[in-house]
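Here you go, one structure.
A single protein chain has been omitted from the complex, and every remaining protein chain is retained in its original position.
Chain nomenclature is as follows: A and B, assigned in order of appearance, with residue numbering initiated at 1 for each chain independently.
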Amino acid sequence: MIEFRKEYFADERDDNLNEIGKPTQRQDMLGHVTGRSPYFDDHLFDGLLHLKCLRSPHHHARIRSVDTSEAERMPGVKKVIRARDVPLNLNTLLSLMDFGLDDEPMLADKKVCYVGEPVVAVVAETERACFDAIAKIRVDYEVLPHVLDVEEAIKPGAPSVNPTYPTNTFLYHEKYDHQKLRFGDVEAALRQADHVVEGRYQMSPIEQAPTETCGAIAAPETNNRFVVYTSTQALFFSLGTAAKMLKVSSNRLHFIGGTVGGGFGGKVDSIHEPMAILGCMLTGKPVRYAWDREEEMQVGAPRGAERWYITDGVMNDGRIIARKFTGYFDSGAYTRLSSYAIIKGTGHLPGPYTIPNVSSDVYCVFTNRTPATAMRGFGITGVDFSIEAHMDKVASKIGMNPIELRILNSYRDGDMKAHRRLAKNTALIECCQVVAEKAKWKIGNEYKAMSSLKGGGGERALIPAHTAIDQKGMVRGSGSSSFGYQPQPYVPSTPTFPSTPAFPSVPAYTPAASSSPAPGASERRPAENAPTPSSTYTPTPSQPATPVEQRPAVNRFSSISGLRRR
Amino acid sequence: MAKKPIQFQLNGSGQAIFAEEGSNLLDVLRRGVGDLSPKYGCGQGTCGTCTVLVNGEPRLSCLTLAETVEGQSVETTAGLAHGPQLHALQHAFMDNFAAQCGYCTPGMLMAAKALLDRNPSPSREEVVEAISGNICRCTGYEPIINAVLAAAQSGGRRYG
Partner (left out) sequence: MPMSVKTFAQVDEAARALAASRSARYLGGGTLIMRAVNYGDQSFDTIIRTTDPRLKQIAQQGEMLVIGAGITMSEIIANRETAFLAPVARTVGGQAIRNMATVGGNLFAASPYGDFTAALLALDARIVPAGGQPISLEEFLNARERNAGLVIVSVQIPRLRDVNAFRYVKVSRVKPKGIAVMSIAAVLPMQAGRLANARIAHGALGPRPLRALAVERALEGRSLDEAGIAQALAVATEGIDPPSDPIASDWYRRQIAPVHLKRLLLGQRR
């Protein structure tokens, strides 16, 4: 039941609520109770083929050789897919937003980096035929030393997990091996503090474990497209990833999602669609690729483990004047979304508190564990657990009521936050007051009287006059021509067809020369079916020539590199 | 690959299917007959999403060798409604918001139906035991338990 505390912030809103607190039936509820909600697997196809993968049994191993000859001859097997069959066998999810370097293959080629990494895909008439064929594939592995702990992985001499990031850390802003946040001078403040409280907090990876496992079915359509039914939570990510890895124009991909049998962040990695479509391209038949439960739990990406070290400088009266974070996200063998989770988490620091000196170093570390991804509260939940556990530790150390400690240090409207934005619509104080009331936890009258609307701003709205910065963790030789940065001239891709066409090819559509482009067309990449691909886009004559931007640097993430104005 | 004929009653209608030897009932229902209402969640008997009724008793269709239902009567969620009229359980699930992603719902409905068919006035403990083989990752189970109790109160078998 919802309890409305309308006395809080009463003059900030109109309390005529038409939806909140009123039961509104889900639009798919009738489908759910009749068993008719269409999950990706609830589509029947003639001649459906099944795709299953041979997976690495090792944490870390070089692949010396793969022999699929016997598997290919097994009854019912239609195609055995190898790394060399994948048109673009290296990708990172966020390359769609120009963030990060391509680092993950669809099928492992030279080495495997985690238990369960797919090496070969078998497409066959039945699942049983897939299993039987996989049992006949011979892979010669040279087992390599592996590393499973984030702090071990960044020590000199640790096994190098991810070939794109040889020192086992993601490269931030083409400069540092970690994400920094600096606000004020933490070291100076710690020296002035009455107490210094340290804590270490560790979360394990958490498997989202939706009841429906991940999967996709890809089938040929008769208009030169592929229709794809998928369990994804991220339809456009999946479409873009498939288009990129298969070197196929996105307008040939007809993606249908919608009903997801639980995701919780575990269905955002776009793993199944590219593989299913590739199987479909290579066989000309509908192909289903879905994880069984063991794959879902072992191979499916969990919320990544995190380790946080927090050091607070606290005064006797409970004011926290400094907070220092060192964080390690266990990204597993590949980047996926962990790099971005850290950006998100960093923006959240130091938590909902106004602390005049904050510093944070967060590492995105590669280990030989299952690659991690998102899960509820992605990027935040782990560090919030650490922060709140630490607040209790601080309260205990200085002998202060833990809820009063929070109210005292809480941010208020108008305060400057560590990432240099002013706080607004804060409500931590009111939440603490209600929690104390509900839990019958005594807090002093002066704390009951505090408010998010009072006491903020003024001096607290200022960015500190001096912020201590450092170059720690700079990657040697970093600059525009350094490690990781590979400027490429933009070349629009030509339409490609599968090597053995599954259906008669349809001539590419060529727009008439006199048609006027849609507004803003000069900013888009040229259409895939432009007649003469060239290295720069030439707009049609009716438009003033506007040169397109040089493709941005691979690591730029515009909203956090300061180029976007608020 | 050998196929075996299997004849059985599904939601009151006769079915005749040729199935791969060794197939499980879930695959035969979904791909053989085309009844997509039972779902795959684990293939190992731990989640209950594939629950169907065989001769009125809950079974896990993913672990049932399909040919063992020869001559038997199978019920799935697709057969719960009578034409456009929903079963009391379906109404109760809707009224009590007993589904979010909906994936566990068919299995839950069959487990609940088996309970109400043999025990029209179950206690809350009996409802909990009846669905104890079905995992839900979304609702926290309370709305589902409330829905089953509500359906029992409304008469269980009534439609419309």
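Please note the rule applied: contacts are C-beta pairs under 8 Å (C-beta built on N, C-alpha and C of every residue); 3 or more make two chains touch, one makes a residue touch a chain.
Note that this is a predicted model, so its numbers are computed, not measured.
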Touch criterion as defined above, residue of B:Gly32, B:Gly48 or B:Pro122 at the omitted chain: B:Gly48
Residue of A:Glu127, A:Asp149, A:Glu174 or A:Glu388 in touch with the missing chain, whole complex considered: A:Glu127
Options B:Gln7, B:Gln85, B:Ser132 or B:Gln153, residue touching the unrepresented chain: B:Ser132
Absent-chain interface as seen on subunit B, which is shown: 1-2, 4, 20-22, 24, 43-45, 48, 51, 57-60, 62-65, 67-68, 111, 114, 129-134
On subunit A, residues whose C-beta touches the chain left out of the figure: 52, 75, 126-132, 134-135, 292, 294
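Please note the rule applied: only the chains that are shown with their structure count from here on.
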Whole-Å gap separating subunit A and subunit B, where each centre is the average of the chain's CA atoms: 36
Partner subunit A, residues of subunit B touching it in the complex: 1, 20, 22, 30-31, 34, 36-44, 46-47, 49, 76-78, 80-81, 86, 89-90, 93-94, 97, 99-106, 109, 135-138
Subunit B-touching residues of subunit A, taken from the complex the two chains share: 23, 25-26, 28-37, 39, 41-42, 44, 48, 75-76, 125-126, 128-129, 209-213, 259-264, 290, 292-293
